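For this depiction, one protein chain was excluded, whereas all remaining protein chains were kept in their positions.
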Amino acid sequence: MLDKRTSIEEAIAQITDGASIMVGGFGVPGTPFLLLEELVRQGQKRLTIIKNDANESGMGVDLLVANGQVARLVVSHLGLNPHAIERMNAGDITVEFCAQGILAERIRAAGAGLPAVLTDIGIDTLLADGKPVIEFEGQRCLVEKALSADFALIHAERADPFGNHTYAASARNFSPLMAMAAQTVIVEAEQLVAEGEIAPDAVHTPGPFVDAVVHLEALTDAYGVVRRGNEVVNRAG
Amino acid sequence: MLDKRTSIEEAIAQITDGASIMVGGFGVPGTPFLLLEELVRQGQKRLTIIKNDANESGMGVDLLVANGQVARLVVSHLGLNPHAIERMNAGDITVEFCAQGILAERIRAAGAGLPAVLTDIGIDTLLADGKPVIEFEGQRCLVEKALSADFALIHAERADPFGNHTYAASARNFSPLMAMAAQTVIVEAEQLVAEGEIAPDAVHTPGPFVDAVVHLEALTDAYGVVRRGNEVVNRAG
Amino acid sequence: MQARERIVRRAAREVRAGMTVNLGIGLPTGIAAYLEAGMNVCLHSENGVAGVGPAVATERADRNLIDAGGAYVSTLPGASFFDSAVSFALVRGGRLDLALLGAMQVSASGDLANWIIPGKFTPGVGGGMELAQKSRRVVALMTHCDKGGRPKILQECTLPLTAPRCVDRVITDMAVIDIRGGTMLLREIAEGVSVQEVVDATDAPLTIDADAISTF
Partner (left out) sequence: MQARERIVRRAAREVRAGMTVNLGIGLPTGIAAYLEAGMNVCLHSENGVAGVGPAVATERADRNLIDAGGAYVSTLPGASFFDSAVSFALVRGGRLDLALLGAMQVSASGDLANWIIPGKFTPGVGGGMELAQKSRRVVALMTHCDKGGRPKILQECTLPLTAPRCVDRVITDMAVIDIRGGTMLLREIAEGVSVQEVVDATDAPLTIDADAISTF
């Protein structure tokens, strides 16, 4: 199969100003911190970031926010990140909130080539503002539009050069959906293994969805850090 | 976790006349032949069967058709089963054809609690007859209704008593979708393993979706038979 | 006993063997500690875990395994991991038997407000709407009154709703109240609390059958 291994610099250099980027992860697990740090280093601007949350203040997506690279966030919540809430309230970034499972379905719909899905989740709430409502078989439904992106940044536990990969535990979350929904899918992998080492039955995201595989030589503290009040504990590696 | 082990008789006895039943499998792999044979034995009538195909003549779903138990089939094709086509043409059964991937999405939508999805697949073809068309963001779309069922009959390679299970190779096909979309989900398993033996990362369908686990003591020839012209070869076991 | 502990202890009794249950972020998370040991319960976490086990100290934690509240957790035998679409399919598809959710306000008809205080608390709803709208049974947990002593059970919620008509039962530090067809039924009162005190602290009509009220 095609060898998609790429350097982290080249992978991220494909991203242009104004791009929309899906970022895997729910809190720390699954967040591709090193891809995000390279994006901070390269400095692309006016980005739209689609992620469940904006990480905690001072890490992951928040580094992009702090660096003024983010124009817009699409998230289910910012509960872990008072800094992002501050920036939102100051009008520095715009934030679109989605119900978490509907965010997942909108991303999945894009990956599945469906223009939209119908749902009654959030109908008649603030989150339905501006969304089309139709009647379907006697039930009022929101029409939730597919959410695609130019790029997806994904963290894998293991990947092969073709892009087949697996996720560890709760690090899976939005990643398999995003890996189907973006134009260009960049996967960072803790372990790079030969083709065939991931049993076909064990693959979480199949190689054909992936465009670039970046092997991480080592993890940084971010992958194992969870802040609890003033306590910072390193669980990386 | 809850122990959902059940005898095959009890599991199938839950099915009543007139029930709608999803049946996993694409051709032979994934078809729960023993659950179907028990259903033939018990003889429930006026069934709606939802499956990718109706198996080959003389096996699986076709035994139900031959036994006069099927009122309606929802399938993507009957290409393997001239007997079912004959019965359809004779008016003995009604058949609803769906594009294969849209059949998958309709089933998945039911499992995901979505009333419908929008798609342009099959628009302006015979398969769109009678389906609502709406305009969404300048694109004409079919509204494809979620397809649920009273029961799903699923074949697993391995299952634990809680219902976590895995599929083998191309036997996966529609099963994970159906196992989410039916009111009552009955899984027959080649191997019954203790809880925890299937690693949480390796589970294909999580236990909470499953209602009954039937351990198969042995497979029958059907599981390994593929007819090629006059050649019949046993690959079971 | 502290108000929170009283609520959580009582709420733990809502969980029955065989159920698949989601414990919402905040107050409900504490329920896990009060469940009967070895009870056959499958705890669901919306970040993609079924079979959540006890919390784990940071130094022994698996960095990839947290619950939706961000706490390091373990798994029980029979656990599974899945993606966010499957996780909410489980909720919206009706496979979640019970959600125990923190509340800010609950109305007489079972409306739930628990996600936003416009202008003050605007973190986004996370998975709260799906849990409130689609769990087979929703039990809301909160202190009966706010810090200023004002009732949080109201004829109509004043905060934006998470979901209308979704709450089946409210458990507070003062009472257990069922909601059926738009009516609030006082079922239990906390030890040391009188029916009249509950009535006074509630800004919605309560149906009261004094003989049927037990104490918790």
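The first chain written gets the first letter, and so on, giving A, B and C; residue counts start at 1 in each chain.
FYI, a residue touches a chain if its C-beta (ideal position, glycine included) is under 8 Å from a C-beta of that chain, and two chains touch if they have at least 3 such contacts.
Bear in mind the structure is a predicted one, so any value in this text is a computation, not a measurement.
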item	value
Touch partners, limited to displayed chains, of the chain removed from view	A, B
Residue, one of B:Leu35, B:Val61, B:Val75 or B:Leu147, that touches the chain absent here	B:Val75
Candidate in contact with the missing chain, chosen from B:Ile21, B:Ile93, B:Ile121 or B:Leu192	B:Ile121
Candidate in contact with the missing chain, chosen from B:Gly27, B:Pro115, B:Pro132 or B:Gly196	B:Gly27
Touch residues of subunit A, complete complex, unshown partner	1-3, 108, 110-114, 160-162, 164, 180-181, 194-196, 198, 200-201, 203, 206-209
Interface with the undisplayed chain - residues on subunit B	26-30, 52, 75-80, 85, 88-89, 95, 97, 99-105, 108, 119-122, 124-127, 157, 167-177, 223-224, 226, 228, 231, 233, 235-236
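The rule we apply is simple: only the chains that are shown with their structure count from here on.
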item	value
Shortest walk length in steps over touching chains, subunit A through to subunit B	1
Maximum centroid distance from subunit C, chain identifier (CA atoms)	B
Two chains sharing the most C-beta contacts	A-C
Length of the line joining the C-alpha centres of subunit B and subunit C, rounded to whole Å	36
Where subunit A and subunit C are represented by their mean Cα positions, the distance between them in whole Å	29
Set of subunit B residues in contact with two or more other chains	112-114, 200-201
Two or more partner chains touched - positions in subunit C	49, 81-82, 85, 88-89, 91-92, 134
